[in-house]
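The complex is shown incomplete by one protein chain, all other protein chains being positioned as in the whole.
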């Protein structure tokens, strides 16, 4: 069960109402990367995650994010309620839909659970959460760059901070499962193509990096020669530039 | 520009058409975790990612995923085209909407770009991609468990394999940026609360783990005493169980 | 701020897992009439409603609905977690998306904030809330009629009960504003057509009732004669069957 | 069957085209609270409502709302067609999508049937309709406050007026069923908790009102003591401030 | 303005209620190709189409489609209302959402105005209408193949018939504008590439037809040699198989 306390997790104080900025803030109230997405994603995961400590962590963070949702809502309320009659030129959204927060993003699109990524496996869930935190952090940075007053900025820096905090927690949780740096998880072993890199986009300079270099990866320069389908059964690959050191790699990538 | 070759990346061969399974496969054609989501997400990222090698990697993988989309489409086509007149009892979807793939998930919901996670920063993008791959892998595992024939199963295992391959590549890419295990990224330094863990969900046993233990984290057992807002300015926290070793942590979490 | 307690508002106990019924229950977790809609609607209203006692009521009920969301989630979890491997024939949704609740309705459609009705005026909000409770009650009745075990049924009857309780509270709140039985609210006085009833659908027997009878209403039997536009300036209406007693009515309907 | 007459229900006359205001008007053409929502909601209800007089009323009002949809469309047409080439700075929407009305709201979001609230019971339907009318009235008030010319304003006041008229009719209809002021409806009797009020949001001053006072309601000040689950079987509630006069209340709230 | 008559355009008579088929019929009530899409598309076009006879035609057909929507709704009502208590096994949709039509498709997805195609030009609108009629006809054929009784089948054949009728009318209308067989319309002349066909998909046998043959079209067999960008200024194309007879073609394709 949830209990509400009539105080914010961290107080917010907008210095001067700014309808336009209030509208931008909807990104983190009813937008894809916002606090509603985060809190509902972690909350719904907590039901199917059976590992008790991780379940507890998900509930702790989900509940904190509900408090953050309230903080963002209060920022929007303060940016919109101080003004007298709202002119649509200043903010079409608050003039037509009413002041205060709404579960819309800053373009008026309704929040949808299609933003949520979860289901079936705790590693998948934790990786989804790191991605959600990254999106949230990115949007907070964008908002801070546009923030018109110090009070808004300070609150947004705190909210950005907590996304980093949660990222650190989710990374530790993945690490505790051995899945922060190991690509493999789940119950189905991969086939022999797991360490092939297909150079599907060519012309100009083909760039290389640790993500397509030996010994971890086997680079197929021209997938049309040495067609991907040819390499499937693990036979030698004509168009491949490098000798394939399969055994060592498979143990790294496939467990 | 894209060029299409009339051969699949890896050939697929369904042994016996199964309309119901064909419908399930739509999850990976027009569903949230499917190949369309992956290919469009990496493709759209490739425009704003300025790091040339990473841009090339995104295009390589995006293009491979388009080939995977085609493979899943062909699986669906083979599962649905072999049968004579489709009875709605066998598959409401193919009976009413026509045979072959559609950009719908297995419940008939239209694909939406709300599934895509991208924008503004390459670290955010790569983290989003690892999450997308995790979702895709999870759905492939679910489908493999339901697969009615060996041909479908083999194709799905290959597609699952490549999600792990891509995860490995994205992890290497993040590692090359120093961001695989570092929670921090971007241009805004966090505030003093970055290493606090708030125990927002209580009653019963509060579980602990590396994600809320010293020295990395500072555990606030009761956020109502030692209110989160009180800890904001960095003062001592009455309800905290442990001494706060802030200096070392801040360097870890905040850079 | 919100605090979570690891106990349900009212314990739920499913006697025998039933995947299909678990899927039906999603209607009240991620569906249009479900607990998420209610809790978010009342919560978001609480920001712009300035009447302090009503704001408090909205927060009390919003928070209770979050607890109800958790109860429904736990019912779904119990209906899906007890079974061993889920066969897609039993539940396509849990087989492909994973066990436990998701923010989808029972047809797999993602929850959307388009379900929410709020904004700009407390009377509008409270009327919206009575409608939301009516929808929720209706769906609970449908679910109770399909419930396979006494434990589920008992929990659902409780949840249905609370929708009636909230309706009673919202009715009292509207009554305290004088708006439970008065159609008028807001700041714009209506024009002279406020008590006309246009019989736009004809043929067969035109039914009459208190909603189109004098003295409250003035019935225009044939809007093509005595065109609605003709009656606009308040002149006599040729096609009208009854004498118009405007003065008394206007005071009732227009304030 | 429907017949169309090439005249408006009430003529509209825009004095000076205003592209921006034309865009705002889309709220009531293709927006959540607009005339399409109302007309389709009442029309679809008319199929399953078996009470003949109420079915007739629903068809009368649904058809009138179609006429209102046409009036709003004509206002938009007049605001957009008079101007010569539309510059996107004046209205991004009409410049890119063409002049005249579209089934979009003023932010370009496509109308969705998720806005509709109906099904299964006439009381639920009528309550939904009062809520829809309240939303429509509220948006008309917002638009009137922004209206640039008297012709638009006069038309909008008429449309606002008719929402009040319909509210009055729906209230009479609910009253005829005895459901305007009675919270209970349907076929499932509530359990013993029907008149409890849970004070789920605390700190600061807890406000009280007729919605949580005896004799109608029983106030549980601290749901953590006297847990809601404890009160379920109807036993005495330690944390409750007041003696519970259950018998009289149950008759009021439960029928 | 619209007037409703309480009789169907063409009476429908379901012989035996069939809940499952009732659910399928939702495709044409609240689905993408259904009567709501058609009627609203033509109605909204009627505002911006300035050609008076075409505007009248759009209103005639839009209004007929509203009558068809009512017929489909009545078919659904008859398929669902005859049965006693609906078991969810028979129809999850009617058991959980109530009997009769809803603005959902047969998979429970809410109707969206994203299905509508219109705007800015009458040729575009009429082409969109022919496409909408084609989709509607296709779905009616699918439904007729599943129809369980002669009464339903007869009604559906009539509705399918009228889609063909409307197609014939829209074709005549396009023909009257000279745009049924002329690809060009609008105010911007095309550039020199208008009659090039790029063979973007190769391997296997490249099929040819009148859509990529001279004299109307100029076939570029390998867009990588004779790159499309090279042909842009109208110079000779190395990879082209045929001599380019530009002058005659341009007059055909470009006006």
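Per-chain residue numbering starts at 1, and chain names A, B, C, D and E are given in the order in which the chains are listed.
Rule of thumb we're sticking to: contacts are C-beta pairs under 8 Å (C-beta built on N, C-alpha and C of every residue); 3 or more make two chains touch, one makes a residue touch a chain.
Note that the structure is predicted; figures quoted are calculated from it, not measured.
**Q** Taking the whole complex into account, name the chains on display that the unshown chain touches.
**A** The chain that is not shown is in contact with A, B, D, E.
**Q** Which of these touches the unseen chain: B:110, B:145 or B:177?
**A** Within the whole complex, the residue contacting the unshown chain is B:110.
**Q** Which residue from D:108, D:148, D:189 or D:210 sits in contact with the chain not drawn here?
**A** Considering all chains, including the one not shown, the answer is D:108.
**Q** Going by the touch rule given at the top, which residues of chain A touch the chain that is not shown?
**A** 20, 24, 27, 105-109, 138-139, 142-143, 145-146, 200-204, 223-224, 228
**Q** By the contact criterion defined above, which parts of chain E meet the unshown chain? Give residue numbers in ascending order.
**A** The missing chain touches chain E at positions 5, 7-11, 32, 52-57, 59-64, 67, 112, 114-115, 117, 119-121, 123-124, 127-128, 130-132, 134-135, 137-138, 140-142, 144, 157-158, 160-162, 164-165, 167-173, 175-176, 180-181, 183-188, 190-191, 193-201, 205-212, 216-217, 223-224, 227-229, 232, 253-254.
**Q** What does the interface between chain B and the hidden chain look like in terms of residue numbers?
**A** 1-9, 30, 36, 40, 44, 47-48, 56, 59-60, 62-63, 66-67, 70, 73-74, 76-77, 81, 97-104, 110-114, 116, 118-121
Just so we're on the same page, only the chains that are shown with their structure count from here on.
**Q** Just give me the whole-number Å value for how far the CA centre of chain A lies from that of chain D.
**A** The computed centroid separation for chain A versus chain D comes out at 35 Å.
**Q** For chain B, write out the residues touching at least two other chains, lowest number first.
**A** 5, 7, 107-109, 138, 142, 200-201, 223-224, 228
**Q** Looking at the whole structure, which two-chain pairs count as touching?
**A** The complete list of chain pairs in contact reads A-B, A-C, A-D, B-C, B-E, C-D, C-E, D-E.
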